[in-house]
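This structure is in structure tokens; I'll ask about it shortly.
Only one protein chain is missing; all other protein chains are in place.
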Amino acid sequence: MSNFKVINKIYKFSTRGEIDFVDLSNKVQKEVADSEIRNGIVHVFSPHATGILVLTENDCALLEDIKIFLDKLAPKHKEYLHPSNAHSHLRSMLLPPDKTLPIINGRIEFGTWQSLLFVETDVYPRERTIIIQIIGEQ
Amino acid sequence: MSNFKVINKIYKFSTRGEIDFVDLSNKVQKEVADSEIRNGIVHVFSPHATGILVLTENDCALLEDIKIFLDKLAPKHKEYLHPSNAHSHLRSMLLPPDKTLPIINGRIEFGTWQSLLFVETDVYPRERTIIIQIIGEQ
Partner (left out) sequence: MSNFKVINKIYKFSTRGEIDFVDLSNKVQKEVADSEIRNGIVHVFSPHATGILVLTENDCALLEDIKIFLDKLAPKHKEYLHPSNAHSHLRSMLLPPDKTLPIINGRIEFGTWQSLLFVETDVYPRERTIIIQIIGEQ
């Protein structure tokens, strides 16, 4: 009989302003190790309407490309109807703040070039929360 | 020993035409309450190739910005090869009709400004279905 569980963890951190990148890969990998869940999934969710979670290569040049890319997709200076941070909302809608990742033999199966990054899309530094849910068999 | 379950619910509703927004937050929150699942996830999925599920602020001005944003990302009048509603498919591919949300202590942990919205991307009113799956411990 399998021992199926869900383990919920909360992680809080600060961002330094618009399009700050925070690498959460090691934090989430460690929570999975501590949970002793061997096979299952981890669902990472940020309860914010102006944040993003992506999987991508954590390479300085690429992060700069991403910054320019986000500004091309949902420009900051365009005249929106929603006041002050509509572009922040549009970016978070397009690249939503959640990811589901596979756990096999007690580890998240990140690809070699996949890091889990939080991207601040709001226009000033914020306190942010992520909910890490580890679901599976111990 | 935990009591792990999956509870499947189907919800049907009508849309009034292209880029109609339907707020599903309360419906899904109520299904979670009724399920008596305390900790886990809810997966919401719409089996349609021309629909979208997003988390965003349900604010009239922002919804108008979203309408313009979708038309910028995948314009309606461009010459596509697929007949009649290619732009509807492209929008649904870019912003897919599924979301996974965390349940903690019997409630979905929506952020303050996060509502779960279905967006009709097809070109006429449609009957739509969402599958709500609540997975976790009672």
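In this document, chain identifiers A and B correspond to the written order of the chains, with residue numbering beginning at 1 in each.
Following the convention adopted for this analysis, a residue touches a chain if its C-beta (ideal position, glycine included) is under 8 Å from a C-beta of that chain, and two chains touch if they have at least 3 such contacts.
The model shown is predicted, which means the values in this text are computed figures rather than measured ones.
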Contacting the left-out chain in the complete assembly, out of A:A33, A:V54 or A:V123: A:V54
Touch residues of chain B, complete complex, unshown partner: 3-6, 8, 43, 45-50, 73-74, 80-83, 86, 89-90, 92-94, 96-98, 100, 131, 133, 135
Taking the full complex into account, what residues of chain A touch the chain not shown? 2, 4, 39-41, 54-57, 59, 61-62, 64-66, 69, 73, 94-95, 99-102, 104, 109-114, 135-137
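The criterion applied here is as follows: only the chains that are shown with their structure count from here on.
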Inter-centroid spacing, chain B versus chain A (mean Cα positions, whole Å): 20
